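Quick notes on the structure that follows.
Of the protein chains in this complex, one is absent; all others appear in place.
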Amino acid sequence: MSRGTLLPKSGHHDRRLEVSIAGIPLRNPTVLASGILGMSASSAGLAVALGAGAVTFKSCGLEPRKGHPCPAVVPFEHGLLNAVGLSNPGAEQMAREIADFRQRFQIPVFASIFGKTVAEFGQVAEIISKARPHLIEVNVSCPNVESELGTPFGLDGAVTAEITRVVKRASEGIPVAIKLSPQAHGIGRIARACQDAGADAITAINTVGPGMVIDPVLRRPILSNRVGGVSGGAVLPIAVRCVYEIASQVTIPIIGTGGVSRADHALQLILAGATGIGIGTGLHEAGDGVFTDVCQGLSDYLDRNGLDNLDKLRGAAHD
Amino acid sequence: MSRGTLLPKSGHHDRRLEVSIAGIPLRNPTVLASGILGMSASSAGLAVALGAGAVTFKSCGLEPRKGHPCPAVVPFEHGLLNAVGLSNPGAEQMAREIADFRQRFQIPVFASIFGKTVAEFGQVAEIISKARPHLIEVNVSCPNVESELGTPFGLDGAVTAEITRVVKRASEGIPVAIKLSPQAHGIGRIARACQDAGADAITAINTVGPGMVIDPVLRRPILSNRVGGVSGGAVLPIAVRCVYEIASQVTIPIIGTGGVSRADHALQLILAGATGIGIGTGLHEAGDGVFTDVCQGLSDYLDRNGLDNLDKLRGAAHD
Amino acid sequence: MTDGIHSPFEGTPVAVVTSPVPVRIEDVIVHHEALKTFVLEAPFPVAPGQFIMLWLPGVDEKPFSPSLVTQRWRLRAGRIEVTARAVGPFTRALMACRPGQTVGIRGPFGQGFSLEPCSLLVGGGMGIAPLRYLADALDSNGLPFQAMLGARTAADLLFVDWFQRRSASFYTDDGSAGVSGPVTQSLDVELESGQFRAVCACGPEPMLLAVKKACETHSIPYQLAFERYMKCGIGLCGQCCMDGTGIRVCKEGPVLTARELAGVTELGLPHRDATGARGPSGHI
Partner (left out) sequence: MTDGIHSPFEGTPVAVVTSPVPVRIEDVIVHHEALKTFVLEAPFPVAPGQFIMLWLPGVDEKPFSPSLVTQRWRLRAGRIEVTARAVGPFTRALMACRPGQTVGIRGPFGQGFSLEPCSLLVGGGMGIAPLRYLADALDSNGLPFQAMLGARTAADLLFVDWFQRRSASFYTDDGSAGVSGPVTQSLDVELESGQFRAVCACGPEPMLLAVKKACETHSIPYQLAFERYMKCGIGLCGQCCMDGTGIRVCKEGPVLTARELAGVTELGLPHRDATGARGPSGHI
């Protein structure tokens, strides 16, 4: 039996890949996306060992949530559908995990929060701020809890701006990133409203759709929640477009996320204007080496083009 | 040199696959999607030879349009991006092609129309009605001409309903299908508004996104229009979800479209509630045999399950 | 979407089927009302100790390590047997399943047992089930082994007849069958004997820890099959990660060795539940 070789992967060290997001220095632009591995200090630590430049924890709310029954994550031919349903142990417990992570690991940690009301975003931010994450990402765009929580906040620029203000007030000087939905019409304008409301960064995108996969024999949706957000390779062009639109409207850094499993995917997001590169489903599509491989590919690209860092590439696809 | 074997493919004959859309009998549920091949009587005729159950012509407007420069169609790893920009020879010329098609071919032909204003939809419908297509599909959802034509009509239920009424009045009793955008929030409600306004069918979905592909070496978007609608394999789960949502809100037939290149894809759409199966990008993804292969696969499924027709399957994934 | 892994008994890489495949329940063997073995069509191979996700449409999907897999899956004649005990909503719904019904399975997931000569198999409760498949695989490969199997009562002892035809000793907490007391009671003596070169264990976590300790004392390599709450089964969600190193029970496990357990700090603690919280509610 060939046992999966485990950690530590050596990682990839190239100072030319260092970037800074809202003043936070990252050893490389890759960021573990929210909802992947980041359930606990140790599980997020796995991504550190795998080479991520920063990690984002799973989104947490005020109360513990079990989320939806399984199947909650189902691959299809071109990506993944998930309807985990924001299962999380609640902000208090998450804060403990994040504090633990800060103690044990040297790389930046981003919290991710959601709320059922605008005010609740503030409450959760306050709790999570106690753990002093390097950044608080605000998930205004999760498609999986819509029926319960109403229309995603992230589709409405004014509401999103209001949430930004509330979280900024509650987060004691910790930088705040707003994570936007690709379903929003005019995502550039919404990002601009977030920047005007004080956001320090934008994360784009959350999952696309939602989508549904039906089993032809059992004749029913496979996901227990019926529908789930689409991620992975299928959504890369949508992420690239969103980052491009956002970059043309804001000056704050963008964590470009969606469909990255190779360096050329990351490059597209950087050329569109991203500073950080979120990676989630790529861990499934390309395996545990994805962070290292993406970084290696970026280094090779810098070599080939005689570049000292990623700055000249960022947003270079805009004319 | 192995020359591409040309027509006629034998097609696939199985009376169990016959369906009826708004009273129009189809030899099988596959429908050539708008924008693929259907530029002329003869090019649409190619799809007849390839086995399609019905053909939809390219969307036409009041005036001839050149559309965008090339590249206007670019594959990515999981599908296709297109920004053809609604190039079309204008409704008058399209009407002549459709009339010619009606004379030469026996299978149902669907016109597709768009307008720059609500009233213009009516004008185009009037012109195209002269050719007596079996159905007029109303494209309220093309993402490629937004900057010029403003926000897609299809995102707004009230506007879409108004367009439906205008087209119904202008189309002299010809059945009307409204083609919806997956970007619409609450696509089920919008479909319901169309049905209430007199629509005879719903087509779902148009392309997703839009998306963007950037060339890492040339460092610019590949599509001349920068962004383009996403179709093909990547969008299947979104199409399935949209059809499922629509089917739970309307009683009129649905032409489920998006990402179909195999019979199991078509089955998912049928189980979600589709009567017709639109196929566009599948022609690229699975080749010219796609109509025949999808039908063959559906026949095999009926065999395996001892079914006489598709009726029992339609919408069977709803509980 | 598939990942290449190696199947120990086919020799060639096997694709992991990550989307549920509908399979028929061919047969249901009733051990007692709340303890049954479900014989399923096998659309893919599973190695001993690996697991599948079993989907009951409309109910839920849960991890199970087969109690037997017949290897003729390429001929579409293979069978996967899953032995389950009713402990909650899912397994209660499973008990109601009848032959002819269709369920969904995906896998094979994780890393199983490696087949070693002179293995001692230590099983407790439901943990006996996967060991039965392991024992069968050792048998087919002509590798000698002995089994020590324990359960609360005689009624909970699985596959007794089957194991009796091999080399096995039995233990029950209440003495209703075999030796009275925990299965680990004479472990030191057995390992002392020097006849075992490997220990494979599956059962409650306290039992696994006792096995681990005894193996460490006698410097015998061990392979322990762990259980954790699982959401995705494919190494993505982080739900099943163990504190310390973050090792994923669904991917690097469920069978873990000394190498992979190094640095793990949560052994014996209550498990994390569906919310991800480690509560007193989580069982060991």
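The first chain written gets the first letter, and so on, giving A, B and C; residue counts start at 1 in each chain.
We adopt the following convention: contacts are C-beta pairs under 8 Å (C-beta built on N, C-alpha and C of every residue); 3 or more make two chains touch, one makes a residue touch a chain.
Given the structure is predicted, the values throughout are model-derived calculations rather than measurements.
*Asks:* Given the contact rule set out at the top, which of the displayed chains would the hidden chain touch in the full complex?
*Replies:* B
*Asks:* Specify the residue from the set B:20, B:42 or B:305 that touches the hidden chain.
*Replies:* Selected residue, touching the omitted chain: B:42.
*Asks:* So one chain is hidden, and I want to know which residue out of B:116, B:220 or B:318 touches that hidden chain in the complete assembly.
*Replies:* Counting the whole complex, the residue in contact with the absent chain is B:220.
*Asks:* Can you say which of B:65, B:168 or B:192 touches the chain missing from this structure?
*Replies:* Answer from the full complex: B:65 touches the omitted chain.
*Asks:* Applying the definition given at the start, please give the residues of subunit B touching the unseen chain.
*Replies:* Touching the chain left out of view, subunit B contributes residues 1-4, 6-7, 35-46, 49, 58, 64-67, 69-77, 80, 82, 84, 87-90, 93, 213, 215, 217-218, 220, 222, 224, 280-281, 283-285, 287-288.
Please note the rule applied: only the chains that are shown with their structure count from here on.
*Asks:* Can you work out the whole-Å distance between the CA centroids of subunit A and subunit C?
*Replies:* Averaging C-alpha atoms per chain gives centres 35 Å apart.
*Asks:* On subunit C, where are the residues touching two or more other chains?
*Replies:* 58
*Asks:* Give the residues of subunit B that touch two or more other chains, as numbers and ranges in rising order.
*Replies:* 319
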